[in-house]
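Below is the structure I would like to discuss, written out as C-alpha cells.
Shown here: the complex without one of its protein chains, the others still in place.
The letters A and B name the chains in turn, as written, and every chain counts its residues from 1.
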Amino acid sequence: MEIIQTDIAIVGAGGAGLRAAIALAEMDPKLRIALVSKVYPMRSHTCAAEGGAAGVIKSDDSLDLHFNDTVGGGDWLSDQDAVEYFINEAPKELIQLEHWGCPWSREPNGSVAVRPFGGMKIKRTWFAADKSGFHILHTLFQTSLKYPSIQRFDEFFATDLLVDDGRCQGFTALEIRTGQMKQFQAKAVIIAAGGAGRMFPFTTNGAIKTGDGMALAYRAGAPLKDMEFVQYHPTGLPNNGILLTEGCRGEGGILLNKDGRRYLQDYGMGPETPVGQPVLKTMELGPRDRLSQSFWHEQQKGNTVSTRWGDCVLLDMRHLGEKKINERLPLVRDLCISYLGMDPVKEPIPIRPVVHYMMGGIHTDINAATPLPGLFAAGECACVSINGANRLGSNSLTELLVFGRKAAMSALAYMQSGLSTAKDAALAAQAKDSESRIQALFDQPAGQETINGLRQEMMHTMEQGAGIYRTGEGLAATCDKIAELRQRYVGISINDKSRVYNTDLMQALELGSLLDCAEAVAVGARDRKESRGAHQRLDFTARDDQNLLKHSLAYYHPKEPPRIDYLDVVITKSQPGVRDYSGAKK
Amino acid sequence: MSERQIELEVLRYDPEKDSAPRFQTYSVPCLNEWVVLDALNYVKENLDTTLSYRWSCHMAVCGSCGMMINGEPKLACKAFIHEYSDKIRVEPLAHFPIERDLVTVIEDFIGKLSSVKPYLIPKDDKPISAGEFKQTPAELIKFKQYTLCINCMLCYAACPQYGLVPEFVGPAAIALAHRYNQDSRDGGRDARQEVVASNEGVWECSFVGACSEVCPKHVDPAGALQQVKVASTIDWYKEHLMPWVKK
Partner (left out) sequence: MSCKPYIRETSKTTWYLEHPRYKRYMAREVTCIFILIFTFELVCALGAVANGPEAYAAFLAKLHSPLSILFNLVALVVTVYHSVTWFNVTPQAMPVQIGEEFVPGQYIVGAHYGVWAVVSLVVLILGVW
C-alpha cells in the first residue's frame, strides 16, 4: 500500500477544511499539508449555504449582543467560553475573507452590507446576495491555489483513522478513481467533513452529507456530542427539500397558514408586525426551532395547506417587489421557478420544515481538539459547542472559518510539542486491517440486503421517531430499528465489482457512516428526557436545567448501541433564562 | 401527479470490462416534475446499482452533475423531464476522457483553473485590523457576474475549440481570471496575462459563443474572453506604438 507522508492531513475540503489548510500554509510554508476529500473542493456542501455569515462589524452592534443571541438561541446549551472566542474572531475572519476577494454585498458607500436573520437582536449577517456559502467556498478554494504546500487529494474517501501510541497518526483512504487504498501518515489529523443530514428522507443536505467524518472519529473512540439536536429549517421547498434562505424572511417575507393568518403570533412570537417591516427577533425573525415547531402545531390543528407534496404553509414575498427579490434573493427566485414552477414575485410559495443542520458532532474543546490526541475537528462535523441546542442562522458559515483556523493552529502546536517517533510497522498493520475490511465488503457475495433498502428504512424510522417532536416510545422504536439495521448492514450486497469509480461501494461505506451517526442521534434523544431547543419531547415538555444542562456524549460500540455520558455545559456570564422572541411588544 | 415511462439511454463504460463505451437502456417511471438526475437516481436505487455518476446538491450550485443530455451539455439536476420526449440519451460531458460511465476525468480543467492565478492579488495590502477594502456596488457589479461560475465545465463540453485544441485554457478559467482582473481590489492582471493572453489562452478562442449559450449560471464566459482580447489588444498597441506610455 502506498504511504503518503504528511505533517498534517485534513479530511474534508469544504469551508472548514480549506480554511484550515490555508491557515497551516500561511503559518509555516514548509509544512506538508494533505487536503483529502471525497469530492473536488468546490462540490462541498458549503456551496449550498445561501443566507450569510454572522459577525459584528456595524457600530450599532456589539459582541455582547452576538453573544446573547447565540447563547439564548442555543437554549443555553452552548459553551460560553467557546461562544466568546467565536464572536471575537468572527469579524476578523469575515474581513480576512473580504481581503481574499469574497464578493460581499455592499452599502452605497462601499462598506460591507449586513442583513437581518432569525433570532438576532440586530442586523449582523454578512451576505453575498443569496449565494453566500457558494462565494465563501469558491473564495477559499481559489485562495488555496496560491499555496504550493497544500497538496490536494481530490476524490479520496477516508475509511479509518490510524491510532497508535494513544494518538491519531493518520488514516487510510480509498482512491475512488483507482479503487486502491492509500495510507496517509500524519502527525496530526483535522476532520472537517460536514454533517449527516442524509440520515433523514427530507433534507436540504446534498447527497455527500453522510456523516463520514463523524463516523471516522466515532469509530476510533472520540465521542459524538449532542447528536440529538437536529435543526429543521422552517422554509424548504416541499417537493425536494431545496432550501429557501432565512434571508427571505430577513428581507421581509411572511409566513401564512391556509387562512392567510400569520400564525407565528399564536406561538409566542407576536404580536404581528407590519408586513414588509420585519422586526428583529419577532414573528418571522424568530429562531428556526420555534418556527419549525409552530408548523407542526399548525399541522395538528389542520391549518396547513394541502399540496400534492404534503402539508405546507405559505411563504409570501410578493410585497418585496421584483427589483428587491432580483437583487437580494435571485437564487431563491430561480429555485422556485425552476423546481416548483412558481414565481415568488407573483405568488406565495408553499414551504415546509426540512432537516438542515446537525448541531451535534465530534466532541471538541474550545481549541477544536478532540479527546483523542492528534485529532482535531471543525465545521458541521464538530461540536465545540457554540450552537447549543439550536444554531442561530448564519453562525455556521462563520464557525467554519473561526474553528477551521483554530483547528489548524492547535494541530500545528500539537505537532510541534515533541511527539514520539511513529512506529511505522504498527501503523502499516492497522492500514492493512482497514484495507482488508474494505476488501471484504467489496468481495461480499450478494446477500439479502440492498443499500437502498436499508437506507430507506433508516430514513423512515428517523423521520418517524426523531423528527421535530419526539416521544419516548417513538424513540425507543427508532433505536431498536437502527440497531437492527446495523446488524443487517453486515449482509449488504455490493453488485459493482469494478475497482474504478465504484459508487456502489462508496454508497455502502456512506450508509455505514449514516447508520452509526443515526444511532447516536436516536439514543441521545431517547435518553434526553427534557425539551430544549431543537430537541422537543411530547412526554417531557419542559427544559430541565437541574439535571440536563449538560452535553451528551455518545461512545461507539461495534455491536451494541452507544454508551451515553454527560458533560457539564460551560457557563460564564449568561445564566439560563427564558427565550423571548416577542420583541415587538417592547 | 402524472407519470411517464422514459427510455433512458445511458452511455456505460467500465474500463475493466469494456474496450469502448456502449449504450444501455433503462425504462424509468418518471414524474413529470423530475429532473434527469432523479431518473438516474431511480436507476441507481432500483434497477442497476453499478451505474456511476457524480452528483450532490440537486440545486444547480455544486456543479457535479454536468453531462450530455440529448447531445447538449446540461446539469442533470436542471434538465427537466417535461422538456424532453419519451427517449432521453445521457452521455458523459464531451471533450473529457471517460473514467467510468458518466464520470469524466477533469484534472485538465482543474490544472487550467489553477494556472490563471484565480485569487486576489491585492493592489494595496493592508492588515485585517484596518478593516475591509471599500468597494461600491457599482465596482462590485463590474465583475459580479463572473464570480457565479460553479465550475461545472459545461462550457468546455460545448466549446469546439477545446475539443480540437486540448491545450486551450478555456472559457471558465479565463472568465475567472477576468473576474479578478475586473475587481477594484486586485492588482494582479499583469501576473495573469502570461497565461491568459498566450496563444493557448484567449487567442485560441474564435468566439463560437457556445460556452455562454450552455452556461447554467449565465456567467457569459464568451463575453469575458472577448473583453480580455480587447484589453490585450490595447496593451499590444500601447506597447508597440506608444512605448513611452506606461501601461
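Note that contacts are C-beta pairs under 8 Å (C-beta built on N, C-alpha and C of every residue); 3 or more make two chains touch, one makes a residue touch a chain.
Treat the numbers as computed from the prediction; the structure is a model and nothing was measured.
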Can you tell me which of B:95, B:179 or B:217 touches the chain that was removed from the display? B:95
Those residues of subunit A that touch the unshown chain are 177-180, 498-500
Where does subunit B touch the missing chain, residue by residue? 13, 15-16, 20-21, 71, 94-95, 97-99, 105, 137-138, 141-142, 160, 163-164, 206-210, 212-213, 220, 222-223, 226-227, 229-230
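Operating definition for what follows: only the chains that are shown with their structure count from here on.
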Report, in whole Å, the distance between the mean C-alpha point of subunit A and the mean C-alpha point of subunit B. 28
Subunit A-touching residues of subunit B, taken from the complex the two chains share: 1, 14-17, 33, 44-46, 49-64, 78, 80, 99-101, 103, 105-106, 110, 113-114, 117-120, 122, 126, 128, 131-137, 139-140, 143-144, 147-151, 176, 180, 183, 185-186
Residues of subunit A that touch subunit B when the two form their complex: 39-40, 42-45, 47-48, 57, 92, 95-96, 98-101, 103-112, 131, 134-135, 138, 142-143, 145-146, 154, 177, 206-208, 239-240, 242-243, 308, 331, 335, 338-339, 341, 450-452, 495-496, 498-504, 507
